[in-house]
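Beneath this line is the structure, given in structure tokens, with notes to follow.
All protein chains of the complex are present and in place, except for one that has been dropped.
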Amino acid sequence: MSGAIGAVGASRQFTKFVLRMRETGVLVFLAILGIAFSLLTSTFFTVQNITAVASSAAILAIAACAQAIVLLTRNLDVSVGSMMGFAAYLTADFAATHPGISPIVLVFIPMGIGLVLGTINGLLVAYGKVQALIATLGTMSLYRGLIYIYAHGQEVTSSRLPHWLLGFIDARISGIPVLVMLAVGIVVVVSLFLQYFPLGRRIYAVGSNPVASFFFGLRSERIVLLAYMLCGLLCGVAGFLYAVRVGTVTVVLASGWEMSSLAAAVIGGVSVAGGSGTVIGAALGAVVLATIDNGLVLLNVSEFWRMFIQGAAIVAAVAADAMIASSIGGAFYARRPR
Amino acid sequence: EAKDSGFKIMMTPKWTGFPYFELTGEGAKAAAKELGDELIYAGADHAEASLQVETLQNFVTQKPDGIILSAIDLNAVAPVLKNARKKGIAVATYDADAAVPARDMFVNQLSYEQAARVMLDCALIDVPEGGEIAFIAASPTSPNHMAHIKIMTNLTQTEDKYKVFKVVDTQFANDDDAKSYDVAVNLMQAHPNLKVIISSSAVSAPAAARAIEASGHVGKVYATGFALPSAIKRYLENGSEKAFAFWDPWELGYVTAYALHEKMAGKFQPTEGAVLTVEKVGTFKTAKDGEVVYGKPLIFTKDTVEKYKF
Amino acid sequence: MLGDIALSPEQNCKIPILSLDGICKSFGPVRALEDITFDVFPGRVHGLVGENGAGKSTLVKIITGLEQADAGRVLLSGEAVRFHTPIEARAHGIVAVYQDPKLFPHLSVAENIALGAYPTLPFGVINRKRMYGTAKVLLERLGSEVDPQALVAGLSVAEHQFVEIARALSSDVKILILDEPTSALTPAEAERLFRVVRTLRDHGTAVILITHRLEEIEAMSDDISVIRDRRHVATKDAKSVDRASLVQMMVGRPLETLFTRRDQPTFGKEVLRVENLSLTGVFDNVSFSVRAGEVVGMGGLVGAGRSEIAQTLFGITPPTSGRVWLNDHEIHPHNPRQMLDLGLAYLPEDRDRDGLIMPETITHNITLPILRRLSHWCFVDRSQERVLAEDASKSYRALTPTVEQIVSALSGGNRQKVAFAKWLATNPVTLILDEPTHGIDIGSKAQVHEMVAQLASRGLAVLLISSDLPELLAMSDRILVIAEGTLVTEFLKNDATQEKVMMAAAQQTRRVRR
Partner (left out) sequence: MSMRTRTAIPTWELVLCVLIVAAGVWSSKLSPYYLSIDQIFESTRHFIIPGLLALGLAMVVSTGEIDISLASIVAVGTVALSKLAAAGFSIYVAAPIVIVIGALCGTLNGVLVARYGLPSLAVTLGTMGAYRGLAFIVGSEVGYTDFDDSFLWIGSEKLFGDIVPISFCVFVTAAIGVWLLMHRTFFGRHCFSIGLNPDASWFAGVEVVKVKIRTYALAGALAGIAALVWVGQYGSARGDNADGSILFVVTAVVLGGMDINGGRGTISGVVLSLLLLGTIRNGMGLANFGGPTQTVVLGVLLVGGVLRPALAATLARLRRHTSDKQAGA
């Protein structure tokens, strides 16, 4: 018996190694992309370009991080883009009509709005027992429709936004854009929360095995609600940053981001089946997408190929993730019908 | 045919909720009001060809006298419009045309060539010495953007005035601001000597201007093309950009509704060479295929931008 | 085997720590429990027995707050309590290990154990070092060498069980409830577990032990409560009951002797022949044959690889090498459909997961494997389907009002009968039964045995996998013993004894683990 257990112990070591690979996998992919683009173009591997890629990825990284939190609980949020748009438009409109507003107050507006919207999603899913896809599909239309009605055919242009706001986002501290620092900071904080705090671990637990959470007595409703609230909050922040970054805030802001955030999370190794993956991975997934975008423009590849390649990258990422999962598999994976 | 006013006109833009289209709608409504017509403005909230066809079908059911639209997919709307014309409904397109047999007239804000020239002129104001230019279009399937790009490319090769420019790239941003922003950044990375980014999308041009400002390329790269003055005021005022172009969307809508009214009242036939007189605005010639050229480009600079309230 | 019962000090037993007073519970129209009343004392092991579906697990759920009783009270040290989640129960020192291990596969072993009350550093940060340390200590106490940092996803079923038990012991337990904790354990592992249980008991913990293995009840319990037909029958001091009276209380009738095959069987020609069948890392060079009318038993310890052999023959996991003949034709099993068409059926070990579609009706379950045959031009003949299901339901004495009943509403025994009906509807010539009486009450068990005997006398070749040695010995004409993936010996019916089979099964052979 002990011999067998020894052998199993060795395989555990491997398991742990492979598990760490989940993020390393994305990193390796990123590195391959980077090397390929560096060899193919002279412009890719420059400080300026890398900074540009990082800034492009920053907001998507936050949105992907938001999506990932919900995915971890074995749910899904397709209202991400609408929440971003909602928070962005209202905040921008408010800032435009109240030019004297203090920065501190302003930052809390999108967070508050996101929190409210996320709470509505969470209540529907956790307490209304509505399937996540359906509930958020509904609120996606609802939130977006409400922005349209509120905006009444207007948009908030950059000239109406406070100057300090635009200046703040454009600023760089020792060459690193503030936007990138903010994104990294947010992702790291969320990641620490998920990895090192009991509540964060319970978010994983609920998604890992809902039946077990029930038997264990976890208040999974509360935890799922919390995940949606966090998601909403992060979307509020992401939407706000998006608005300030682009300068012009329209009613369609961030539409389609439900899919981009999902794509980034999936490429980053977050499992849509819940319980597995990290927000760092999701953020890296956003960087992968931004790198592909950037590299293909540098290579002057047609837009169409970009769509195709991104799609293929998602499938490849999912396949790789499944391979890893089955290699750590054991009892939970081996019995899938073939 | 004795009718002279009291027509029912229905109008749909590519999508509602976008200030540009809302302005054309208001212009059209003003014209209708002055002429004693009724104008209904409606449409889906995102640009999807099948939704636009549905809207048009719903229009036809309501038996209006005339329909005004800006087509998302010139061919997709053709069957329903042909059907409408069969029922005696007059059809006018503006901003983006539908297939020729599907409509009576197209009120073109600027002819493709005119548009191309205006944008290049703006680029010349930005960098008189010329250099590399790149384009951002909505998508390869948007006919006007692609035509502008083709003509601009041609002009830079054939006309001395524009020979200072060298076209290096074309990218697509789907009329999406974030995408436009990123594409602009990527273009600047891909072409270190890039001088001007030109876009005929009113979404992309301001986003590109913002990208230039934010990425610290002010003074090195310029964005120009078509944009609403409200969206680019900031950049003109703070000196990071020098010139953009557009036309008066309100007036475009006004002229379109006016032209359609005249057509329905039997006072104007959009045949080649026919002249349309719009009170207070001016006279417009008809080109071939019923194309009424509105053709009043506006160039906004630091000094003129304040004048425009849209 | 599980001898040396250490009696607990008498003085501890005066005041009950937990009293159940008239507990009633129904699930819609299904009555699960009626008027359950008994006391549990500190420092004693309280055995809880009853047939399948008697309501034992439901009772556990009520005590720990997973379900709410419709009527009645739960008294903790004389005070009425009502928990809404197991966490609350745990806070009061009541911890349960539920029937199937329910763990979080993506979390580490230590986290699964610590999830309820993470040790924390300032600011609420998890103290990982302490967490791993505590887990290691707990697991070592159970004699398990599972690495606390390993992910649960990679563990075996037995290891799951140990993690679950370690979790139960991680908090301060006053009342420990074990619902069939040994069903996935080897006797040695079970003994390790029971040693810990005895220590706990000796330190004053009250233990409620639910198991279908009566030997375990006899060896471990100080008190025994019996539930029959969702009612409480009796609570007795363990010393005052013998097995016969216990069984009589459980089934409400005198103990029937275990069914044995009386007729002298005549065997037909060889139906199934297996030569050198191997699946890398699981089993090696297994060869045997089964004749028509013969019941071949397959014994071995849990995890020996018997189910895997059966499933390989059924086409679930194709073998890495070896040859199989069915009715003199060589076949290459790779798909259950193919095997069913060839006349081989397999009653899976995990009835609720693999054997039945729980939210479906009895009819739909029974006809699922033969739908194609019941169809004309792809269209299912629904009247024929109904007739077939009703016939089957009658002949297997599944006591339900209608075949339109949803299977999940049935008791374990009736579910097993539906599963039987389902596989027999395919008209197999060879039938592999994997633990057909696993977790079934004694009444249904006898019926299953009778059915197996009938099938064999009708000329079916039966391969019977069972961990229940008396059953194996009574039912089989020949017994194959599998140990660690190899066929170690074969006994004829008359040569086999429980001891011999056990000895063979416990042999250490070289073992390739995957």
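Note that the chains take the letters A, B and C in the order they are written out, and that residue 1 is the start of every chain.
The rule we apply is simple: a residue touches a chain if its C-beta (ideal position, glycine included) is under 8 Å from a C-beta of that chain, and two chains touch if they have at least 3 such contacts.
Small disclaimer: the values here were computed from a predicted structure and weren't measured.
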| item | value |
| --- | --- |
| Among the chains presented, those that the missing one touches | A, B, C |
| Listed residues B:Asn75, B:Asn193 or B:Thr304, member touching the removed chain | B:Asn75 |
| Residue among A:Val105, A:Ile149 or A:Val188 touching the omitted chain | A:Ile149 |
| Contacting the left-out chain in the complete assembly, out of A:Leu161, A:Val266, A:Ala283 or A:Leu298 | A:Val266 |
| Contact residue for the chain not shown (choose from C:Val157, C:Val196, C:Ala234 or C:Ile406) | C:Ile406 |
| Positions on chain A where the hidden chain makes contact | 76, 78, 124, 128-131, 133-135, 137-146, 148-149, 259, 262-263, 266, 271-273, 302-315, 318-319, 322, 326, 335-338 |
| Touch list for chain B against the chain that is not drawn | 10, 15-17, 40, 42-46, 48-51, 53-55, 57-58, 61-63, 73, 75-76, 78-79, 99, 139-141, 143, 146 |
| Sites on chain C contacted by the missing partner chain, in the whole complex | 28-30, 314, 316, 335-337, 339-341, 346, 348, 353-361, 364, 368-369, 371-372, 374-375, 378-380, 401-402, 404-406, 408-409, 422, 426 |
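Note that in this section only the chains that are shown with their structure count from here on.
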| item | value |
| --- | --- |
| Chain B and chain C: spacing of chain centres that average the CA atoms, whole Å | 73 |
| Averaged-CA centre spacing for the pair chain B and chain A, given as whole angstrom | 36 |
| Intercentroid distance (Cα basis), chain C paired with chain A, Å | 43 |
| Complex interface listing, chain A residues touching chain B | 41, 43-44, 46, 48-49, 52, 55-56, 59, 144-145, 148, 151, 153-155, 157-159, 166, 169-170, 172, 242, 245-248, 250-256, 290, 293-294, 297-298, 300, 303-304 |
| Residue ranges of chain A in contact with chain C within the complex | 2-5, 7-9, 11-12, 15-16, 19, 196-198, 201-202, 204-205, 207-209, 211-219, 275-276, 328-333, 338 |
| Chain A contact footprint on chain C (complex, rising order) | 64-66, 85-90, 98, 102-107, 111, 115-116, 118, 120, 124-126, 145, 147, 149-151, 153-157, 160, 317, 511, 513 |
